[in-house]
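As you look at this complex, bear in mind that one protein chain is not there, while each of the others sits in place.
Naming follows writing order (A, B and C), and every chain is counted from residue 1.
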Amino acid sequence: MMAWSTPPYLLADVSVRRVMLQVLVALLPGIAAYVWLIGPSILVQLVIATLAALLGEAVMLRLRRRPLLLFLTDGSAIVSAWLIALAFPPLSPWWLTVVGVLFAIVIAKHLYGGLGQNPFNPAMIAFAACIVSFPALMSQWPALGLKLSLAEQFEIIAGLAPRIDAMSGATPLDALKTALKLGEGAVDVPTLLANQDVFGNFAGRGWEWVSVGYLLGGLWLWQRKIITWQTPVAFVGGLTLLAAILWAWNPQQFASPLFHLFSGGSLLGAFFIVTDPVSGSTTFRGKLIFGFLAGAIAYVIRVFGGYPDGVAFAVLLMNLCVPLIDMYTQPPIFGMKNPK
Amino acid sequence: MLAQLFRFKGGVKPQTNKTISVQEPIAQAPLPARLFVPLHQSIGGAPNPLVQAGDTVRKGQLIGGADAWVSAAVHAPTSGRVLAVEEHVAAHPSGLPTLSVVIEPDGRDEWIERRPVDHQSLPPERVRELLRDAGVVGLGGAAFPSHAKLTPARSVAMEQLVINGAECEPFMTCDDMLMRERADEIVRGIAIFRELLAAREVLIGIEDNKQEAIAAMHEAVLRLAPDYRVVAVPTRYPAGGAKQLIRVLTGKEVPASRRSTELGVQCFNVATVYTAYRALACGEPVLSRIVTLTGNVERPRNWEVSLGTPMREVVALARPRADTGSFLMGGPMMGFEIPDLDAPVVKATNCIIAASPGLFPPPPPEMPCIRCGACAEVCPHELQPFELYWFSRARNFGKTQEYYIFDCIECGCCSYVCPSHIPLVQYFRFAKSEIWAREREKQAADAAKERFELRNARAEREQAEKAERLARAASARTSEKKAPPERTNAVDSPPAAAAGEPAAAAATDADAIRKAAIAAAMARARAQRELAQPKNTDRLSAEQEREIAAVEARRGAQPATPEATAGAAGSGAPAGPQRGE
Amino acid sequence: MITALAIMALGAIVLGAALGYASIRFKVEGDPLVEKIEAILPQTQCGQCGYPGCKPYAAAISAGEADINLCPPGGMDGVRKLADLLGREVKPLEAEEKPKQIAIIDEQTCIGCTLCIQACPVDAILGAAKQMHTIIEPLCTGCELCVKPCPVECISMQPIAENIDNWKWKYPVFEIKRAA
Partner (left out) sequence: MTHYLFLLVGAVLVNNVVLVKILGLCPFMGVSKKLETAFGMGAATTFVLTVATGASYIIDHYLLLPFGLEYLRTLSFIVTIAAIVQLTEMVIQKTSPLLHQVLGIYLPLITTNCAVLGVPLLNIANRHDFVESLLFGAGSAVGFSFVLVLFAGIRERVEGADVPLHFRGAAIAMVTAGLMSLAFMGFAGLDRYQ
């Protein structure tokens, strides 16, 4: 009799699962570019991360006595897992990915009550925790041109083969920063970027296309109304603005905004990380502030700080501010815009 | 028709499902065997019953008088005999009873004397009084007494009178049909309201999915009052919310904290206007209303139903299909599940929907909120429902008020779009009623505190006076030994009385008298309890009678007070022995 | 050594003088906190906390003499509010929490002794000597102080029944389907 106890009795045909599924779909172009660039090792990482996430989720749900199937199939854990796999170096040992994913799922997510209640972005917590704990492993990116078969890549990830020198390269961002530091002013950015082996047409060689993939996915998400425009635009704006000012001031020392936009985690961050509604700001102005500051901090850390990329820390630092930002950017409600 | 329209933010577009119930004209529902007319059918004070069991009433006779300014009268929907004035289940989500007049129709449907009046010849206060005594309330569903909304603000000139024919709730068509069939009466009714408010402009807002109603109203307006404007508004739920319609038609936003008259605008439902017209021009109070019967039924249709008709008999008219699981009163967005079909149709019953799992699939399990913001996007009051939810769920009511929970109109848009299927409205209602309850408690506490302090002050004063008196008496005694003590004056009554009553035993000390009386009463009560307790059900009636006699004797010995007689009358004769239960 | 002592002594004198002056300059009179605490208390004046009314209890809390969990009519809610106001930890209530109730006089048994009238802290009982008494329901705070004094035990406490006017929407509880 009391099957429908509360109004409204009509519901739109939407669900969390579908939202998460669309986010996963939107990641596919980026993943495709990634595979084309590095080889299928990233797929192995995605599988490892997914399995670890589902396992961690299942154990935590069981411990917390929450319905298993309902939450395992909501897709949120898989989204976190994929973001972690994409943020980590593709040839990281399997245990590094697993540690990162479990840290994200268990500590950043379930200790706060699971889906929807985590104040920090789980994927970024995983990245920050791992880069602080295993800085060397987290900076070993495969040198481009390193052609390894799937089997070889798998062996490296599984720890069966020794980690060869050729694969311990650095990201374009890191390479640029290190070169500038070592050069002590003797080298300048344009010369460095002319080296087409490392740096491509407008950003890191090859990596620029992965970023384009993320951009495409992000635009699709926006078109599907899964994400709003404010945060990505503000994030890109913050990053670009700072980069542009410094580049205009001293192009010898600072790379162009375009380079920064298509390097590292900028676009993955702009469309898939700062847009996370749970840990991000939710008001119109709040989203703009959140995105802008995250972009600016990411730039500052990646250029002046001690870590190769700053997106993760920038997002976490802004996650900290979200309750305050939201509190002070409440939009006026209906009827409050009247004069008097 | 070329009015500039404004937009309200948010809103949703659910399937309207309105066509099924507009195929046939409004029909008159038959009178049931018994009418249960609740006395409290409007917002505001509960009317006092003016009839009692056994009275005969005529159609339209006042049976409940408005007891406050914000209150509306209730009338007998037909002629017949009052069987009882008792608690009967109410048309309310709680399923709790409310004081109702039970009428057995005599079938003659005899009217009282109807006195049509010309509202133009009467002063406005008198017209408002007439409307109150005719029981005219908002028939859109809120049932707010209309006369209370008909006073213009002193400082602001009334610019627009908005007539609400939007009817945005899916399935519901009672206003649609009313406008199609009785447009003339509506337009004439508008004139009454316009005059009372001295409104400069009249705007009739109708959602653009009701073309026939728009045409009918348009035609009537052209004929009767060409300066009214019939405006088609875009179909978007909740365009029929008073504040949303005012926004769309006039661009004004009425916040929860202010009255719309302060902004020079007022809004009435078409059905309300219609009843106001009937009340004044025909002298007929509100006795029935149009109810849409639709949903999972064989014969969806609009019926004119006498107030007080049990819903069970009403829904039978539509022939619900076999898989109907429950019935909703109101629309699917804001209505509620009727807990008991014995509940009567009241002034707020605009629609009854037969619900089946096919029609309204049970909601998927509630997931946690992911703060996606979809609810904030559709909220017509531009609130942050996910924040309200977060704090309502955590019972942090102070915070919910900071996020303007009382501006929520419970339209259900947020729940409709929620991907986590959270019953958000339910959380908000919970928070609101908790806050109200706390407010009541707070007021009670303040009153209690005040009374406590008054009492303490009085006690202190009495103590001081007594001390002073004693001191004076003592000094008097010491100075003039011959004078009699003052105290004897106070107990100057004849000291002797019946010997059997220790209470009246001769004694000079008032305290002693009282103590003795109490001791005796205690002994009596103890004896009575000892007798009463073991023999509730199994003892013989002889003993019971003796007991009753004892009780009666004791009661007779006490001076009768109005309360005492009332108590005795109310409790009935064999109260003594049964009390032990 | 002597310099060390001298310097420390100097410091002590200077700081002591500053503090002494401040304690006079910034003297606080009265305690505005008592009012804030009293506003939270339910004003039943029942004395279940061990203090003769809500105000004395509030004063005791403010002075740090009483704990915040001694008020059963206020319930856990009241404890939480007090903890919030005072920044103390929430503690479970000393006594068990009861639903709100009011006193009812059994008018058949009442002998009109007026003892309950004297006990009622809020003057919610009506009646005169040797006449039957009755409780003015809206004023009764449910403090139970009238129950004990009644010599014939005709006063009972009854929970307030739910009716349409005090009915509240319930907290939405939904069985999350245990999808196996």
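The rule is short, and it goes like this: contacts are C-beta pairs under 8 Å (C-beta built on N, C-alpha and C of every residue); 3 or more make two chains touch, one makes a residue touch a chain.
Since this is a predicted model, take the numbers as computed values, not measurements.
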{"item": "Visible contact partners (per top-of-document touch definition) of the missing chain", "value": "A, B, C"}
{"item": "Omitted-chain contact residue, chosen from A:14, A:28, A:107 or A:161", "value": "A:107"}
{"item": "Absent-chain contact - pick from A:153, A:211 or A:319", "value": "A:319"}
{"item": "Footprint left on subunit A by the chain that the document does not show", "value": "63-64, 107-108, 110-114, 117, 119-120, 125, 128-129, 132, 297, 300-301, 304-307, 310, 312-314, 316-317, 319-324, 327"}
{"item": "In subunit B, positions touching the absent partner", "value": "368, 390-391, 393-394, 396"}
{"item": "Residues of subunit C in contact with the chain not shown", "value": "3-4, 7-8, 11-12, 15, 18-19, 22-23, 26-28, 31-33, 36, 62, 84-88"}
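Note that in this section only the chains that are shown with their structure count from here on.
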{"item": "Per-chain CA centroid nearest to the all-protein CA mean", "value": "B"}
{"item": "Separation of subunit A from subunit C, taking each centre as the mean of its C-alpha atoms, in whole Å", "value": "53"}
{"item": "Euclidean distance of C-alpha centroids - subunit A vs subunit B, Å", "value": "55"}
{"item": "Residues of subunit C engaged with two or more neighbouring chains", "value": "172, 176-177, 179"}
{"item": "Overlap residues in subunit B, where contacts from two or more other chains coincide", "value": "365, 423, 426"}
{"item": "Residues of subunit C defined as touching subunit B within the complex", "value": "38, 41-45, 53-54, 106-109, 111-113, 115, 121-124, 126-127, 129-132, 134, 138-139, 141, 151-154, 162-164, 166-172, 174, 176-177, 179"}
{"item": "Complex contacts: residues of subunit A adjacent to subunit B", "value": "1-12, 14-16, 18-19, 67, 70-71, 74, 76, 113-117, 228, 277-278, 282-283, 326, 330-338"}
{"item": "Subunit A-touching residues of subunit B, taken from the complex the two chains share", "value": "8-9, 12, 14-15, 170, 243, 247, 252-258, 263, 325-326, 328, 330, 332-337, 355, 357, 360-365, 367-374, 376, 380-384, 386-387, 403-404, 407, 412, 415-421, 423, 425-426"}
